[in-house]
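Not every chain is included here, but those present sit where they belong.
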Amino acid sequence: MIRQQSETDRQFILENMFVAVMDNIFLLVLVTLLSVVQNVFFALKVEKECTGQHSKHHSAAFERLSCANRNCMDTYPTFLAVLWCAGICLSQAPAAFAGIIYLVVRQKYFVGYLGQTCQSTPGFLFGKRILFFLSLMCVVGIINHLMLSYGGSDYKEYIQTITKAASTLLLLP
Amino acid sequence: MIRQQSETDRQFILENMFVAVMDNIFLLVLVTLLSVVQNVFFALKVEKECTGQHSKHHSAAFERLSCANRNCMDTYPTFLAVLWCAGICLSQAPAAFAGIIYLVVRQKYFVGYLGQTCQSTPGFLFGKRILFFLSLMCVVGIINHLMLSYGGSDYKEYIQTITKAASTLLLLP
């Protein structure tokens, strides 16, 4: 019977699908956009420092800014990957929240970068705790999916509540 | 009633789902593949320059090529992120079109890189206008989704038409 109404059904399914997909990713898209704005801000800072000090190339300030920018860019794909995996596998709200905290930490890192040599004093890898939290969310999401597939038990709602509560712990300094 | 036919329905939904998903991303996948080919092209250029000038390391030409490559690679995750977000949130055709223009701009940037110092003359950040256009598409897509969820009004078709028209403006030099 359902196959006889195939065309309208298909339309109906697709409409619902896109609304559902957007419902589950729009916070992630927002955080991604914020991170892109931050990237552009970093790049413009480096460019300004570079063109401003045209007389004596590779000054200390430029070195440091460029280094901070490179460290931020090196970890950026890693951050995006875990952010989206965590958001899709488990729940988008805690993932987006952790993502925003990561962006704040990155801003602090970039502004406060004062190391003499590359990757030295303020830590080469920042936001380890947040990356760990997001990775953990992915793992929990996958385990829950496997349990649902093979065991038939679904703890997703409990896990999502726990995750939301746990994500506030990231606010601790 | 629908739940009684659960198994065949589920199959039917899934089949339609995958066709629908592919319908909405295959242009993005194509652009991503093109960008990957370009990345490999850049990397091979740098490698050739590097091994070709084995006698005097870190020659000026190698420095410059390596620098152009690094600038391209630094913005690559940012580009991919906004490309896919714009394509998923709003409409894939204009996003893929903007992506292809970005690749052309990047090719020009890489070939014409003649700056003496790293990140200096030809601009550290290229394709700002395209990144801005793609980000705008994301924002519009999210706003439309929120209006659809809370207000019930759906302007997606109008917006998609406008976006398609606007994307041709990127062709202006």
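The first chain written gets the first letter, and so on, giving A and B; residue counts start at 1 in each chain.
Here, contacts are C-beta pairs under 8 Å (C-beta built on N, C-alpha and C of every residue); 3 or more make two chains touch, one makes a residue touch a chain.
The shown structure was predicted, so the numbers you read here are calculated from the model rather than taken from an experiment.
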**Asked** So we've got 2 copies placed here, but how many does the whole thing have in this file?
**Response** 3
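Heads up, the rule we're going with is that only the chains that are shown with their structure count from here on.
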**Request:** Round to the nearest whole Å and give the separation of the Cα centres of subunit A and subunit B.
**Result:** 18
**subunit A partner contacts - residues on subunit B that touch it in the complex** = 1-2, 5, 8-9, 12-13, 16-17, 20, 74-75, 77-78, 81-82, 85, 88-89, 116-120, 123-125, 128, 131, 135, 138-139, 141-142, 145-146, 148-149
**Message:** Please output the residues of subunit A touching subunit B within their complex, sorted ascending.
**Reply:** 1-3, 10, 13-14, 17, 19, 21-23, 25-26, 29-30, 32-33, 35-37, 39-40, 43-44, 46-47, 50-51, 54, 57-58, 66, 69-70, 73, 76-77, 80
